[in-house]
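As you look at this complex, bear in mind that one protein chain is not there, while each of the others sits in place.
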Amino acid sequence: MTFFFEVLVTGLMVGIMYSLVALGFVLIFKASEVFNMAQGAMSLFAGLALVGFLDQYLQLPLWLALLCTVAVMTIWAYAIVFIVLKPLVARPPLMLFMATFGVAYLMEGIGQSIYGTQAKGLNLGIPDTPIVIGGIFMSTFDLFFTGVAAILVIGLVWFFQKTRTGRALRAVSDDHEAALSVGIPLLKAWTITWIVAGVVATVAGVAWGTRLGVQFSLTYIALKSLPVLIIGGLDSIPGAIIAGLIVGAGENLGEVFIGPYVGGGIQTFFPYLLALIVLYFRPYGLFGKEIIERV
Amino acid sequence: MFYRECSNFKDSYASDMAIFPIPLDRWGFIFMLFMAFVVVPLFTSEYFITNIIIPFYCFALAAFGLNVLAGYAGQISIGHAAFMAVGAYASFNLYGRLGLPLVPSILGGGLISAAVGTIFGLPSLRIKGFYLAISTLASQFIIEWVIVHWKWVSGGVFGTIEAPKMFLFGFIPLDTAVKKYYLTLCLMTVLMTFGKNLVRGQLGRNWMAIRDVDFAAEIIGVNLYRDKLIAFAVSTFYAGVAGALICFTYVGAANIEEFNVMVSFAMMGMIIVGGLGTVLGSFLGAGFFVMLPIGINQFLGSFMDVVPADILANIESILFGGLIVFFLIVEPYGMARLWHTIKDKMRLWPFPY
Partner (left out) sequence: MARKLLSGIVALILVAGFIMISGQAMAAEEKKPEQFVGILAYRTGPFAAGGSGFSSGMEDFMALINARGGINGKIMYKWEECETAYNTARGVECYNRFKDKMAYVHPLSTGITYALIPKGTEDKIVIISSGYGRADASDGRVFPWVFTTPTNYWSQNTAKIKWIAMKEGWDGKDMANIGKYLKGLKIANLHIDVPYGQETKPILDSMSEKFGFKVRHFPVPWPGIDQKAQWLDIARRYKADWVINRNWGVSCTIPLKEAARLGFPREKILGVWWCGAEEDAMPAGPAAKGYYSTNFHGVGRDFPIIQEVVDKVYGAMKGNIAFTRVGTVYYNRGFIAGILNHEAILTAQKKFGIKVLTGEEFRWGMENLNVTVERIKEIGAEGLMQPMHNTWQDHEGGGVVFYQQWDGEKWVSTGEVITPMREYVRGLIEKSAAKYAKEKGIKLRTGP
């Protein structure tokens, strides 16, 4: 039974890591209805930039390196919004989806040209040793990032609910044209969203980068967070967190307790099965905004 | 001046329903067929045929399949490469193990893929938009897993199959590139013609109605469930045939890694960059995604001595990504729309007002 809880707890903590990635998707989808395929590439670029500032090219202290990385992601946000998205305003969402696909190629190529293709270690000095609570092995590292994710979510919710900019962003996400007509600058709102998404991508890049090493495979974390998105709802921040927990726990329990009977290796598609079940009952995810269509 | 609708009288139902009502289009099409059937095999190198044209046809077929689903019926699938894998493995089993004739086993691969595709299309009855798109990834991962794990599906060594020696009608060996080319071309032409007629018939109109507003379509009497599932079946049939052709005539072996999720994304890219809901767009998009990387790679190859190879390889992806963005910005409705624009210009040429 301890083992069951151990798997469960571990799964929940992986889930938080998925949520970190999913948050970036959600933010952008909320504000601009763009399904951002470049989210993984953004995390990769942020990770690469951070390593570059930390020890590859400059030996900056951690806080400064993080700040510089965020600055780099801000530049990207401006570039994406003004070069790519601006000409595509009011186009069908599929086109925007495809454009971000191109952006992903661009980011991967540019990032790896500057920083090289080999895997780089990223060590923040957080120990990754097990601590035992009630017979359950837990990693300090995972606990740390669970905390970071919690802070991030609280921060984002506060930002969207309480600040003026946040409210403006919500207005934009509800209805572009109505927001424009009450005087909210659309492009500015988008830029802010992309900057925030860049920050989230940086956090995800750091969290996963310390696990995997900073290398191309960081882009795959986006793939792993897709089922989280549809379970939670494409436009819900708390949804992303809760779905992350469900997916993390589900895939780990599934792999450990069902996997051996069917040959193992099922954790890639198991979350999708969960998602299909959830979507059967709630076609817009657990917390997604239901789209009411009229003829 | 020459390209125009006027003075082009339709005096029978047949001419009214022709695929190419304008004579110049018709001639253009015949010219393209002539190029494909005569000029390409006679005057181009073996390298060009095997590595550029054959995959181009295969992916055009697959892209058309996806276009039926995404472009005509409005159901996005980003797990389509898996159905190509189903087609490849199924036809390998039909031909290599059960000993069916070649063409029936390729088409049979397509049919099996269609059966699988219909099952994976069931969620589309309830889920829409990006939610459906992401949940189709389930098919990608489940099919990959099944092929790797179930030995009797994959045959071969650990999910890798090698295309057997091919004989048409049991005795004509398909050993040279040109013969394989003709097999691909013939299948592609027949299936594309069939497909074009499908999408401009009743079924195609139903699909388009579903794409535009699905419940409005339901109100005017379109059977949503049936037509959505048929769209899935047709679409995965094409993907399956394309996968079988890739295995048999292009690569000569199939491996599950060859049909991974990146290929699925690339196929989505093909139809969007090429043009959603057009047959021409499937070709243009496939051309973009098949030929461009090879072209860029060959082109950059001449800089081997000047630029470090590490950076060169990355420039490839920068150029590719840049071009995707560039084309979308200039022509968001795809390259097929560009052809439309040119056509409009041609109507007035040489006296535009």
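To keep things simple, chains are lettered A and B as they appear, and every chain counts its residues starting from 1.
Please note the rule applied: a contact is a pair of C-beta atoms (placed from the backbone, for glycine too) under 8 Å apart; a residue touches a chain by one contact, two chains touch by 3 or more.
Because the structure is predicted, anything quoted here is derived from the model rather than measured.
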{"item": "Residue of A:Pro61, A:Pro185 or A:Gly263 in touch with the missing chain, whole complex considered", "value": "A:Gly263"}
{"item": "Among B:Tyr13, B:Tyr47 or B:Phe171, residue touching the chain not depicted", "value": "B:Tyr47"}
{"item": "Listed residues B:Leu94, B:Ile256 or B:Val279, member touching the removed chain", "value": "B:Ile256"}
{"item": "Contacting the left-out chain in the complete assembly, out of B:Phe29, B:Trp150, B:Phe299 or B:Trp349", "value": "B:Phe299"}
{"item": "Touching residues (missing chain, whole complex) on chain A", "value": "3, 6-7, 10-11, 14, 108-109, 112, 116-123, 128-130, 137, 139, 141-142, 208, 211-217, 220-221, 224, 251-252, 254-256, 259-260, 263-268"}
{"item": "Chain B residues that touch the omitted chain in the full complex", "value": "46-47, 50-51, 55, 141, 144-145, 148, 157-160, 162, 246, 250-253, 255-258, 260, 293-294, 297-299, 301-306, 308-310, 312-314, 316-317, 326, 330-331, 338, 341-342, 345"}
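Throughout what follows, only the chains that are shown with their structure count from here on.
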{"item": "For the chain A and chain B complex, residues of the former touching the latter", "value": "29, 35, 37, 83-84, 87-88, 91-95, 97-99, 101-110, 112-113, 116-117, 223, 226-227, 229-230, 234, 262-263, 265-266, 268-269, 272-273, 275-276, 279-280, 283-285, 288, 291, 293, 295"}
{"item": "Partner chain A, residues of chain B touching it in the complex", "value": "70, 76, 123, 126-131, 133-135, 137-138, 141-142, 144-145, 148-149, 213, 215-216, 219, 261, 265, 268-269, 272-273, 276, 310-311, 313-325, 328-329, 332-333"}
